[in-house]
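What you see is the complex with one protein chain gone and the rest in place.
A, B and C are the chain letters, set down in written order, and residue numbers restart from 1 in every chain.
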Amino acid sequence: MDYVYGPGRNHLFVPGPVNIPEPVIRAMNRNNEDYRSPAVPALTKTLLEDVKKIFKTTSGTPFLIPTTGTGAWESALTNTLSPGDRTISFLIGQFSLLWIDQQQRLNFNVDVIESEWGQGANLDILASKLAADRAHTIKAICIVHNETATGVTNDLSKVRKLLDEYRHPALFLVDGVSSICALDFRMDEWGIDVALTGSQKALSLPTGMGIVCASPKALEASKTARSVRVFFDWKDYLKFYKMGTFWPYTPSIQLLYGLRTALDLIFEEGLENVIARHSRLGHATRLAVEAWGLKNCTQKEEWYSNTVTAVVVPPYIDSTEIVKRGWKRYNLSLGLGLNKVAGKVFRIGHLGNLNELQLLGCLAGVEMLLKDVGYPVKLGSGVAAACAYLQNNIPLIPSRI
Amino acid sequence: MDYVYGPGRNHLFVPGPVNIPEPVIRAMNRNNEDYRSPAVPALTKTLLEDVKKIFKTTSGTPFLIPTTGTGAWESALTNTLSPGDRTISFLIGQFSLLWIDQQQRLNFNVDVIESEWGQGANLDILASKLAADRAHTIKAICIVHNETATGVTNDLSKVRKLLDEYRHPALFLVDGVSSICALDFRMDEWGIDVALTGSQKALSLPTGMGIVCASPKALEASKTARSVRVFFDWKDYLKFYKMGTFWPYTPSIQLLYGLRTALDLIFEEGLENVIARHSRLGHATRLAVEAWGLKNCTQKEEWYSNTVTAVVVPPYIDSTEIVKRGWKRYNLSLGLGLNKVAGKVFRIGHLGNLNELQLLGCLAGVEMLLKDVGYPVKLGSGVAAACAYLQNNIPLIPSRI
Amino acid sequence: MDYVYGPGRNHLFVPGPVNIPEPVIRAMNRNNEDYRSPAVPALTKTLLEDVKKIFKTTSGTPFLIPTTGTGAWESALTNTLSPGDRTISFLIGQFSLLWIDQQQRLNFNVDVIESEWGQGANLDILASKLAADRAHTIKAICIVHNETATGVTNDLSKVRKLLDEYRHPALFLVDGVSSICALDFRMDEWGIDVALTGSQKALSLPTGMGIVCASPKALEASKTARSVRVFFDWKDYLKFYKMGTFWPYTPSIQLLYGLRTALDLIFEEGLENVIARHSRLGHATRLAVEAWGLKNCTQKEEWYSNTVTAVVVPPYIDSTEIVKRGWKRYNLSLGLGLNKVAGKVFRIGHLGNLNELQLLGCLAGVEMLLKDVGYPVKLGSGVAAACAYLQNNIPLIPSRI
Partner (left out) sequence: MDYVYGPGRNHLFVPGPVNIPEPVIRAMNRNNEDYRSPAVPALTKTLLEDVKKIFKTTSGTPFLIPTTGTGAWESALTNTLSPGDRTISFLIGQFSLLWIDQQQRLNFNVDVIESEWGQGANLDILASKLAADRAHTIKAICIVHNETATGVTNDLSKVRKLLDEYRHPALFLVDGVSSICALDFRMDEWGIDVALTGSQKALSLPTGMGIVCASPKALEASKTARSVRVFFDWKDYLKFYKMGTFWPYTPSIQLLYGLRTALDLIFEEGLENVIARHSRLGHATRLAVEAWGLKNCTQKEEWYSNTVTAVVVPPYIDSTEIVKRGWKRYNLSLGLGLNKVAGKVFRIGHLGNLNELQLLGCLAGVEMLLKDVGYPVKLGSGVAAACAYLQNNIPLIPSRI
C-alpha cells in the first residue's frame, strides 16, 4: 500500500495528525497483550497520574477514551449537561463550528457568539451575556482554545476572569485539541471544568485516544447530567478506577505504551521547553509569512497561534492548488483551507514533535510552491527571516550539552 | 515499560485482544500521514470494498469507526432505533449482559430472554414472542453471535428462519465481535441488518476500530431513528463517502494500513480456510478438555464455540488462580471467568492469528497449571487427544506446497 | 516478500538464527545515525564493558566485529597465529570440520583429533600430544565448545586442566558460538585466550555481529602474529579504543542498540537464570526424545548439549523429510542433519530467547511429524515426559511475583 511512495521523508505540516517521534513508533511496535494481566493496570496507573501534568491539574480526573477529538467533545458534553441546557459557544472557524453542530444535535440550547473567521472569541459579548444571566440559565461556556482552521488562540484566562467577575457558576468546557501540550494551558489555575485533547495532536501519537480531564465540579455535574450516554459515560471508567483494573472495555495496548513514551519524552524535554519550542516555531513561521508579503488569516497578534498558521493567498491564487502541488512535487503535506476559507488560505501546522530545521525545510518548500503558482515571492526571503530569529533563539539540546 | 518481561514469547490465549501477525505489525510501524492527501481515501476505498467480504455481504454498507466493540454496539443501536423502542435481547453471559445494559441505558424497552450461562439463546421463547407480536411492537432482535464469556455460539440462521416464518419486520442486529472472520457468518444470506466486530478480535489487529456493517434496511431505518447520536452517526460517514474523502474525523492511519494487510493475509489464506482453522483449533481444544476429565461450560455441542472454550474447574479449585499462575509462571495469558462464572471457569481463546503448535503449547501449559493447583490431570493427556485429531486434519500450508 | 506466509507464528527451533525478543526487535526498529556523534561511542562503551560479563571475564578485551561466526573464527586465528603454526583441533561434527577447513586454508599446520560424530573431543589424545610436546610446537588448541551439528558439549575445564598439568603455553581458542550466554562459560577461570560467538545465537539478535574476546595473552600474541589480516585485525580496533571513538569502520547502529537491549534483558533475567533455563529446556527435550523411543545423536550424557538436541531417526525414515514437512505443515523450523548425519538426524534447537511452552508446542509438533513419516510414536508421550519434569522445575518469572 505504499503506492504513493516518494523519495525521502514526507514533510508532515498539517496541524494533526502530526509526526510521531521514533521512540514512540518503537514503543508501539508490539503484539497485543491481555489487558487484564497485572501489567496493563500498572502501566495505566502511571499514565493517569502523569497525563494530569500536561493539563496542569492536580485535582482533575483524566479519562483515556478509545475515540477521536469528536468523541472527546461528546464525552465532555454528555457527561456534564442535560438536553435543553443552555450553552454559550463561540463560532470562529471550522472546528468550533463542528463542535457547535454537535452541541445542537445533542439537543442543547446553544447560544452562539460568532466572530469573523480570523478573529478570536468575542469576550465582550460573553461578558454582556453573563451580566444579563442573573438566573444562571447558562450552564456551560464551550470554547475552542486554539481554532485549528484559522490559527486563532483564545485567551482562556480572560474567560475565567469574566466568570469570576460575574460569579457565574457555568461550567467551563475547553477544546484543547490543538493546544494542550503545545501552548500554555493551566486547567486548575484557569478553573477549567473539562479539558480535552486527542492523541494525534501535540502528544504526537497516532489517532485513537481522546483524553478528557474533568474537574471535581465536572465530576459532580456528571452525577445529575441527563444526556444519554454509554460508551462515553465517565461512570463506567470511575467504577473500574475504583477496582484498580481501570478499563471498562478493551484499550489499545499499543497506544498505552505509546503514551507512556510520549509523556517520557515530553518530560525529558521539559513541558515548558516544549511550549517554548512551539512558540519559537510559531514566531518563525509568522516572520516568514510577513517576509513573503502575505497576510496571516489571524487578524490580531493577541490571537496568533503557535501551533498552526493559516496563510492568506492573493485572490488570484487558489490555495488548494498549493497544497496539492506540495504533495505531488515536494512530498510536503500542508493543511487545506476549510469551509469559508477554502481556496483562500493554506495552513502550516507547526505542532507536535518538530524541530527548527524541519520547519525551515517546509518554509523553503512553501516559497517554491508560491512561485510555482505564480506568486512573486522572493525565494529565500521567508527562510532568511525565520533563520534570523531562530539563530538567536534556539537553545542547545539539553541532553547533548 | 517492559517491567513485566519474561523470557520467550507471551502465549496470548485470551479471546481478544489476540495475536497480531508480524506482517500486520510491520504495516503499522509508521509515522502519521495527512488523511486528506489522495493516498488515504484511495486506501480507504479498497478497505470498504474488501471488508464486506468478511461479512459476506454485497449489499451492506460498512463503517470503520475509531472505537471499540462497545462503541460499535452503540452505533448499531442508536442509528437504527428510537428511545422507547422494544428490542428483544438474549442474556446468556457477560457480554450479552453488557449489551443489554447498554440498550437499557439508551432507553430502549428491552425484552430480555435469559438462559442459564452455558446455554445458547432460547429461540423457542423468541418464537412465541414473535408469534404474539402481531402489532410488530418488536423493533429489533439483538443477539450476540458468540458469547465470549461462556463459549457459546448461537445459530443465527434459525433466528432468520423464525423472523421469516412469522413475517416479522424486526431489525436483526448481531454482535459478531468474537465470531466474524473466524466462524461461519453470512450477513446477506441470513438477512442480518447490522453486524459488527472489533479490530482486536478475529481480524487480529490492535484495538481501536469498530467495524459496523448496515443492510439497506438498516440504512433506511437510520433516516428516521430518533436516538441521539453524533460521534456514532452513520449520516456523517455517508456524507463523506459521497464526497469520496471518506472520513468525517481523523482515522488512525496505522489501523488503516494494518487492516489492509490483515485483509490481504486473510484472503491469501482464504476466508474458508481461516474458518476451517478455527474449527480445527476449537475441536482440538475440546478434545483436550475432555481428556483432562473437565467439563466445557457450554452445555450442548450445538453451541460449542470455535473461538473460545470456557473450561469448568472442580469446586475445590479457583480458576482465577490458574489464570494468575499461567501469567506468573508460564508467560501464558488465559481468560478469566467473568461475573457469574468467576472462579469457576477459565477460558482458552483460540481466536485470530494462531496455529496448531501454538495451541498445543498452550494446552501443555494448562496441563501443568492444572497439576499446579491440585487437579489430578494426567500430563500429556490433553495434548495427546488434540494431536491425535490434528495429526489427521491439518492441511499443508498452501503457499509452501 | 511474505510469499511464505503461514497463519500464526513461525516456530523457530533451529539452533540459530534464533528468536529475537520483542524488546530487541523494537530497539532495532530505527533509522541510521551518525556513528561519529558522541552518542554512539557512549553507547559502545557500555556494550564493551557489559559484553564481558557474558564471557565471564574481567581481563579480556572484546571486539564487536561486523561479521558472522565464520569471520569471528578468522579473527581469532589470524590475530594470534602465524602461517605454519601447529594447532590442535578436534573434529567432532560439521562446525568443527568447517573451522578446521578454515585453519588449513589459513595455512596453519592443523593436527586434527577426530572423534566419531556424536562423541566429544578426545581429550586423552590431547593429553598424549601435550605430553609429547616438550618443544611446545603446539601453538594453539582450537575447540568448539558446543558442536551444533551433533549436540555435543565439550568440557572446557578439562582442557585447561590438561594444559596446566603439562604446563603447556599453547593458546586456548574456543568457538562458543552456540554456547556463550546459554551454557556455563568461564573465560577467565578456564584460562581461555580467545572466545567468540555470533549475535544470532544465544544473544538472540539478528546475524551480523561476531563477538570475539581476547585474553591479555592473546593480545600479546597478536603483536607478533604474522597472519595477514586487515578487516579482522584487532590492532585497528585497539587504536580506536584508545581514541575513544571505538570504530575503525562503520558499525550497524541497529545492532548496537539491539545488543544493548539484549544484554539488558539477559541481566534482568539473570545470566545464571538464563543458563538454568537452557538446562531445563535441554533436559525436557531429552526426556521427550527418550519417551519417543528415539536415540540422541550425542553418545554420552557428559556431552549432552543444552542448546541443541540432534535426534537420530530409524534407518527407514529420512530425517530431511521431517524437517521439510515441519515447515510445510506446522510452520515449524527444525534443524537438518548436516553432512555425515544428513538424513539420519534432525535437530531441535533450544537456544536463545525461548520458554517452556514454546518448546512444548514444538515437541507436540515433532510427535505429529514422526507419525506423519511413519514412525510409531505414541502421541503425547514426549510432551508428557517433558511436562512431568518441567512442572516441578519451572520457577516463577521474577518480575511477576
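By definition in this document, a residue touches a chain if its C-beta (ideal position, glycine included) is under 8 Å from a C-beta of that chain, and two chains touch if they have at least 3 such contacts.
From a predicted model like this one, the values you see are computed outputs, not experimental measurements.
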Displayed chains contacting the withheld chain: A, B, C
Residue touching the undisplayed chain, where the options are C:Asn107, C:Asn273, C:Gln299 or C:Ser399: C:Asn107
Of C:Thr70, C:Gln299 or C:Ser399, the residue in touch with the unshown chain: C:Thr70
Option touching the unshown chain, where B:Glu22, B:Asp101 or B:Glu290 are the choices: B:Glu22
Touch list for chain A against the chain that is not drawn: 2-9, 11, 19, 21-23, 29, 265, 268-269, 274, 277, 327-332, 353-362, 364-365, 367-368, 371-372, 378-381, 383-388, 390-391, 394-397, 399-401
Absent-chain interface as seen on chain B, which is shown: 22, 25-27, 29-31, 38, 400
Residues of chain C in contact with the chain not shown: 1, 3-4, 10, 12, 14, 16-20, 25, 27-39, 42-43, 66-71, 73-74, 83, 102, 105-107, 198, 200, 206-208, 227-233, 248-255, 257, 260-261, 327, 333, 336
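Methods note: only the chains that are shown with their structure count from here on.
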Far-end chain from chain B, centres as C-alpha averages: C
Inter-chain centre distance, chain A versus chain C - centres from mean C-alpha coordinates, in Å: 53
Interchain centroid distance [CA atoms averaged], chain B/chain C, Å: 44
Where chain A and chain B are represented by their mean Cα positions, the distance between them in whole Å: 34
Residues of chain B engaged with two or more neighbouring chains: 3-4, 19, 29, 327
